[in-house]
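Working notes, structure below.
Then we have subunit A:
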Amino acid sequence: MRNNFIFIILFMLGLYALIMKTNLIKNVIGLNIMEASIFFWVIAFSDVGGEVAIHKMGEEFSKFNDPVPQALTLTGIVIGASTAALLLTLIIELNQFTDTIDRDEIEGLNN
Partner candidate 1 sequence: MALLWQQFLASFSFESYFPLLAEVGVILTLITALAAWNYIKEYKFWYYILTLIYLISTVVVILTTDWFFFLFAWEMVTLTTTFLLAWSSWKLVKQYFVIQFTGSSILLFAALAANALGYTEIAAIDSVLLQFVLIIGMATKSGIFIFHFWLPPIHSEAPSPVSAILSGWVVKLGYIFLLKIIPIESGNTMLYLLGIAMVVYGGWQAVRSADLKIMLAYSTVSQLGFIALAIGTGGELAFLGAVLFIIAHGFAKTTLFITSGILQREYGSRVVYDFKGAIFKRPLTSLAVIISFLSLAGLVFSAGYNAKYLISSAQLPGLLTKVVFFGFALISAIYSLRILYWIFIVDEDYSNFADKLKKALNSYQIYSTDILAILFGTLGVLIVAFWPEMPGDMLEYLVDYDFNIIAGVRDSIIYILLAVYLIHNNAGFKVKVRDHLSLERYLRSALDFIFSMSRKNVKFDTDKIFETVFYNTIFNTSKKIHDFFYQDLTIQLLWIPVFLSILLLWQQIYSYF
Partner candidate 2 sequence: MIRLIIAYFLMFSGAGFALITVIGLLRFPDVYTRIHAGAVVLTISAVLVTLGTAVYVWEFFLSAKIILIGVFFLFSNPMATHAIARASYHREVALPKEYAIDAYSEYLGRDYDDSNSSS
């Protein structure tokens, strides 16, 4: 339940930074926070109190945490980082033309 609250708070915070802030870099930060909230929720939710999903040499099989959501989250993190990098590159490129990163001063983003 606590994790759900944290997820909602962080998700909304990220969305707030994405939607309400006029600074483009802040928007990307918001996106990052939003994605991180989802990843956090997934990991926290899939934690059933087992062990880290790595077998120890010479020990028998014991109760593990579910490895599949962790693997999926790993993929998600890498993809999120790549998209953020691309987005930041585009912001740099846009800044070459506009000399600003304030969304209010860039008309073209609105239409």
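One rule holds for everything that comes next: a contact is a pair of C-beta atoms (placed from the backbone, for glycine too) under 8 Å apart; a residue touches a chain by one contact, two chains touch by 3 or more; residues count from 1.
Candidate selection criterion: all candidates are chains of the complex that A comes from, given by their letters.
Predicted model, so just to flag it, every value in this text is computed and none were measured.
Enquirer: With reference to the defined contact criterion, which of 1 or 2 touches subunit A in this complex?
Expert: Among 1 or 2, only candidate 1 touches subunit A here.
Enquirer: Of all residues in subunit A, which touch candidate 1 in the complex?
Expert: 15, 18-20, 22, 103-104, 109-111
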